[in-house]
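Omission of a single protein chain aside, the complex is shown with its protein chains in their original locations.
Right, subunit A next:
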Amino acid sequence: MKKISLTVNGKLYQVEVEEDMRLLDLLRDKLGFTGVKEGCSEGECGACSVIMDGKLVTSCLIMAFQAEGKEIITIEGLQKEDGTLHPIQQAFLEEGAVQCGFCTPAMVLAAKALLDKNPHPTDEEIKEGISGNLCRCTGYAKIVSSVKKAAEYLNKGGK
């Protein structure tokens, strides 16, 4: 076991991790952030994506001990304390970009990572931004339009 500290959604955690534990396992099983989904476990589907030090990463490809000192954002960190949804989540709901929902937490985070860096993305840039996240339900069209809508909300100062 190894003791590490990391910040998840603004809160500092000090935890013991097994040597062979992945960040995905740490977030889900030890810390209870079950919005982080395990899909393919090979970095192909993107369902386990989180934002680490501002960058979108697949938590199934990171060993837990590597996350020492990192700042991580999961879907649980997006809505406000009073339960108000993040503008990206709101846009996903309004546009009907959610069907089975399994890809959604990571898809929303992919949108956040993109919009944090590029507040006015083109359709092509949105597609590139979510290219590491598979969705088998929506056909992506409504996801792309939600990201555009979310960009508008965010640029207006948040809905």
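As a working rule, a residue touches a chain if its C-beta (ideal position, glycine included) is under 8 Å from a C-beta of that chain, and two chains touch if they have at least 3 such contacts; residues count from 1.
Convention: contacts and distances are computed from a predicted model.
Colleague: Which of the following names does UniProt give to the chain that is not shown: "YeeE/YedE family protein", "Sugar ABC transporter permease", "4Fe-4S dicluster domain-containing protein" or "Purine hydroxylase gamma subunit apoprotein"?
Modeller: Missing chain, per its UniProt entry: "Purine hydroxylase gamma subunit apoprotein".
Colleague: Using the document's definition of touch, tell me which of A:58, A:74, A:104 or A:145 contacts the absent chain.
Modeller: Considering all chains, including the one not shown, the answer is A:58.
Colleague: Touching residues of subunit A against the unshown chain: what are they?
Modeller: Touch set of subunit A with respect to the missing chain: 2, 4, 19-20, 22, 41-44, 46, 49, 55-58, 60-63, 65-66, 68-69, 110, 113, 128-129, 131-133.
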